[in-house]
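A single protein chain has been removed from this complex, and every other one stays in its place.
Entry: chain A
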Amino acid sequence: MGQWAGYLQLILDGAVVTIKLTLMGSALALVMAFLAGLGRLSHIAPVRWLATAYIEFFRGTSIFVQLFWAYFVLPLFGFTLTPLQAGVLALGLNVGAYAAEVVRGAIKSIGKEQYEACTALNFNRWQGLRHVILPQAFVLMLPTFGNNAIELLKASAVVSLISLSDMTFQAQVVRAQTGSTLFPFLTILILYFAIACVISFAIRGLERRLTRGLDGMRT
């Protein structure tokens, strides 16, 4: 029993790395989502093209290929990244591209009358976005953002393949040391699922907070 506690500790160390990676990746993804999502709605054509190229590129290739590219090919151009940096960069940019479409969709779904109201109040484009459109659109984005964060958590398992000691990596270490397969893999499956549940629970809580007082207004 005692030895399993030691191995469990090893896996929990990995869980900390996984959680750190998920949080940092999500933060980068959120920034990229708004940059690219708003970029696609820009009035300036080159900004629109740039945002579209970013989104299509990162949605078009898998996270695995991007991660390997960031870790093995970028150093050849003179950017050497630690595994953690490469992981956060690839995860954040990849999921950010998916979330950018969510941002765009939510903003476009806001009714025309809201934009007319902004004009009537003599808001400029930025003010309208900041005070009228985004507060309404953000609530619509939240559930899908939650799903995106879970996708990011799941995708983070691939960083184990560039020797970052996340949960999946540690499970492989335990497998190599003990020869036991069921214990490490079942443990991390349950832990991944638990983290995913925490994410969806947190998002639902945030959603409730942000929609407080809006009952019945949204159809």
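As a convention for this text, a contact is a pair of C-beta atoms (placed from the backbone, for glycine too) under 8 Å apart; a residue touches a chain by one contact, two chains touch by 3 or more; residues count from 1.
We adopt the following convention: contacts and distances are computed from a predicted model.
> Suppose you had to identify the omitted chain by its UniProt name; would it be "Glycosyl transferase family 2", "Electron transfer flavoprotein-quinone oxidoreductase", "Ectoine/hydroxyectoine ABC transporter permease subunit EhuD" or "Ethanolamine ammonia-lyase small subunit"?
The chain we cannot see is, by its UniProt record, "Ectoine/hydroxyectoine ABC transporter permease subunit EhuD".
> For the chain left off this view, which of A:Ile150, A:Leu164 or A:Ile203 is in contact with it?
Spelled out, the listed residue whose C-beta touches the missing chain is A:Ile150.
> Spell out, residue by residue, where the missing chain touches chain A.
Looking at chain A, the ones touching the missing chain are residues 56-57, 59-62, 64-66, 68-69, 72-73, 76, 150, 153-158, 160-161, 168, 171-172, 175, 181-182, 185-186, 188-189, 192-193, 196-197.
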